[in-house]
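All protein chains but one are shown at their positions in the complex.
Chain naming follows the written order as A, B and C, and within any one chain the residues start at number 1.
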Amino acid sequence: MPDVLLSIADIPWGVMTIVLPLAGAMSSFLWPRRALPLGLATALAIVICVAGLGWQLVQQGAQRYAVGGWGAPLGIDLYADGLSLLMLMMTAVVGLGISIYSCGYFNLERARYFWPLWMFLWAALNALFLSADIFNLYVTLELLGLAAVALVALAGGADALTGAMRYLLVSLLGSLCYLLGVTLLYHSFGSVDIAILAERVESSPTVWAAMGLMITGLLLKTALFPLHFWLPSAHASAPAPVSALLSALVVKASFYILLRLWLELFPFASAALAQLLGLLGAAAVLWGGLQALRQTQLKMLIAYSTVAQLGYLFLAFPLASITGWTGALYVLLSHAAAKTAMFMAAGNILYFGGHDRIVDLDRVVQHLPLTITAFALAGISIMGLPPSGGFIAKWLLLEAAILSGQWWWGIVLILGGLLSAAWVFKVVGYAFTRSEVPHEARAVPAAMEWTALLMAMVAILLGLFVPWLLALMEIGLPFGGVGSAG
Amino acid sequence: MSPALLYALVGVGLFTLGLYALIVHAHLLRKILAINVMASGVFLVLVALAARTQGTPDPVAHAMVITGIVVAVSATALALALMLRVRAATGRAELAEEPLE
Amino acid sequence: MKKSNKPKPITENDSRQTQWRLLLVVPLSALAVGLGYAVLSLPSQAPGLSKHVAAKLETSGVSNPVTAVLLNFRGYDTLLELGVLLLALLGVWSLGAAPKRHEPPPGLVLELLSRLLVPLLILVAGYLLWAGAGAPGGAFQAGSVLATAGVLLLLAGWRLDSRFSGLPLRLALVAGLGVFLLVAVVLILLGGRLLEYPPSFAGALILLIEAAATLSIGTALAALFLGGRPEKGAHR
Partner (left out) sequence: MNWGAALPLFVLASSLLPGLVIFFLPEERVAIRSTLNLVGAALKLVLAGVMVWGIFHGSHFETRLPLLPGLDLLLRADPLSMLFVGLSSILWLVTTVYAIGYLEGSPNRSRFFGFFSLCVTATVGVALAGNLITFLLFYELLTLATYPLIVHRGTEVARRAGRTYLIYTVAGGTLLLIGTVWLYTLAGTLEFTPRGFLSTLDGASSTALVIIFVLLIAGLGVKAALIPLHGWLPQAMVAPAPVSALLHAVAVVKAGAFGIVRVIYDVYGIQFSATLGVTLPLAIVAAVTIIYGSMRALFQDDLKRRLAFSTVSQVAYIVLGITIVGPIAAVGGLVHLVHQGVMKITLFFCAGNLAETLGIHKVSEMNGVGRRMPWTMAAFTIAAFGMIGVPPLAGFISKWYLGLGALDAGQGWVIFILAGSSLLNAGYFLPILYAAWFKTPADAWPAERSFGRRETAWALLAPPLVTAFLTLAVGLLASAPFSPLQWARFITTLEYAE
């Protein structure tokens, strides 16, 4: 038997980020009355573990972990580099915020199911970001999808249930396409480990079919225009913290897989495909922005802006430069924080006034200054004004677009920014209108207002600590090259 | 053509048939069944192609199929329960508008 | 399960529907052909992983390669997959209480059958679980057989006594994932990797995990059959 004592350095922090939420899920399921404290404790522990993993990566560089000690191709490998670390950190920050927010948001009956489901979702996310095995990724995708669907349905009511149902069907369809792709890859190269496949893979009809299937499935889950039809209803009808989870984290997970596969497995993917993805992204940016502008309900508006923001992520594919990828990654991070804050703010408004009709907001926001501040700050990041993570993202993408001589993607970027500016100020403008006291009002717990504000602050601060984050991102050079984006 | 490939092709056929049904049928039960048909198709491809090795068929593929089946069963159970709730809430076991249009 | 097959009112857009269905057939058949071509253009001899499995089989603690892959080589997948099952159940329960079903009291046949079959099924499940180590079989097969026993009982109108429908039931549901995770963590604390069984203990550990998994799978599937959380104080 090896020594029982472990030094901090070789604690498998990464594994802990998967084991802990699973344990949390089970315990909060077993003891529903203790669900809240159990969940919060788990959330804190996860954050610590992610920090530990970050420290480990900074010390030792990217690391591979052979589950069961078998190692690929026989066993399953976990792999952590800068990219996965940033995703885990994003999940940890947003997750902690949402955990705190939910304390005030859910009543006891809902809480007893929210916590285990949310813990399962968190486990799925962490497992997904750490997995280096495309079949294992399929399992995590399913875990993620079912948890997300159940959480949407938690809101009850026709809208939420229908939204959840559609979401479930889409999610299953996406997973099946992905799985068929995995099948083809496995049977052509005899491994499901990304690294090994990356060595063996070469262009062939089978591989192209697999690529098509996997990308389609993942795009379906990432809700890239025109496959976004399911997103607004699901995200808008879910409970506020869940909407935040879905927009901030869940859609990003499938994008993360897509990104990994694109960078590692499909280097031979033709430029035409990249241009197509960019084109769809551009369409998403414009369409999502216009739709957001047309909405009359706040949560629906925010959901459509998610469609638009997801479009930005795909503008990096045709640019195909480290700067471009960094920009996309920055969109991803800052959008996660900002959108969480926005949905939390919307949740507070609903909680307070019982409605989220935009034209009647003045009755509400006058009494929730912190909430509207959170919304405004998040809006600054969403529309990409300095100083904010959104601005940095916009800057990097714009720079990449001009450097690659494809300035038209820059135009899309700018137009998208203007559209989001339009709807953000349309909403914020109501903060300044004279208003009478609302008829039925319910006091919003301070924790809910402050977490929203803190999340918005994160989105802003992301714009001021860029070098640190980029240094983390370059661990293991996920985007190849010699690092140092910009 | 080896039987393995034949089964695999049948699997592909099931996949596309399921997809067709998923798109054209409005009733949720049919959609859920369609998803299951697609899943069976994928599993068939996965397990059939595993028989191309000389000697014992590839056990890894079998294990994957078992995993896949359990996942599919779980998802189907959730879907059916959800469908009942949708019907209870909206009075019809259909989605408001055809999702895939 | 009852289907709400209300016939749709015949409208002029039905013809349009049939039209675009035909339109749909074209791309889908193209897809089928494409995928078929992709399958056919696979190498005739699969690289597969059989050799790797065979090479490591004796250190895996079981002699049945599939079980070895499921519980050992790719045990991590199985762990998460037990999570999926539990999660699905959670989801179903979170939707609300099990819908009331008003079927006539079970006839004599069902009554007898259930009394007769259930012990037998449980026995079979036990056997499958045990046999899984060496021959086709294992936790999932055993679990599903166990589940059929449960479903049979439920059909016969039997309900879990409210004394057990609380924590005990939840414990049974969690057991599979719980034991699996516990083993994993203990192994880590002993300085190993996640799910890295010491070869000498592998067989025993796998059997332990499988036993717990069988229980959970059986219970979960049977509980899913109810389509909702068991409402308080409901028994026959």
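The rule is short, and it goes like this: contacts are C-beta pairs under 8 Å (C-beta built on N, C-alpha and C of every residue); 3 or more make two chains touch, one makes a residue touch a chain.
What you see is a predicted model; the values in this text were computed from it and never measured.
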Listed by label, the shown chains touching the absent chain are A
Decide which residue listed in A:A158, A:A320 or A:A421 touches the omitted chain of the complex. A:A421
Give me the chain A residues in contact with the hidden chain, please. 369, 380, 385-387, 391-392, 394-396, 398-399, 402-403, 410, 414, 417-418, 421, 425, 429, 432-434, 464, 466-467, 470, 484-486
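Basically, only the chains that are shown with their structure count from here on.
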The distance between the C-alpha centres of chain B and chain C, rounded to whole Å, is 15
Contacts with 2+ other chains: residues of chain A: 135, 139, 142, 146, 149-150, 153, 180, 184, 187
Where chain C touches two or more other chains simultaneously, the residues are 35, 39, 42, 46, 48-49, 53, 73-74, 77, 81, 84, 87-88, 91, 95
Mind listing the chain B positions that touch chain C in their complex? 1-2, 5, 8-9, 12-13, 15-16, 19-20, 23-24, 26-27, 29, 45, 49-50, 52-64, 66-67, 69-71, 73-75, 77-78, 80-82, 84-85, 87, 92-93
How about chain C: which of its residues touch chain B in the complex? 1, 3-6, 8, 17, 21, 24-25, 28-29, 31-32, 35-36, 39-40, 42, 44-46, 48-50, 53-54, 65-66, 68-70, 73-74, 77-78, 81, 84-85, 87-89, 91-92, 95-96, 99, 140, 217, 221, 224, 227-228
Mind pulling up the chain B residues that touch chain A in the complex? 15, 19, 22, 28, 31-32, 35, 38-39, 42, 45-46, 49-50, 52, 61, 64, 67-68, 71, 74-75, 78-79, 82-83, 85-86, 89-90, 95-96, 99-101
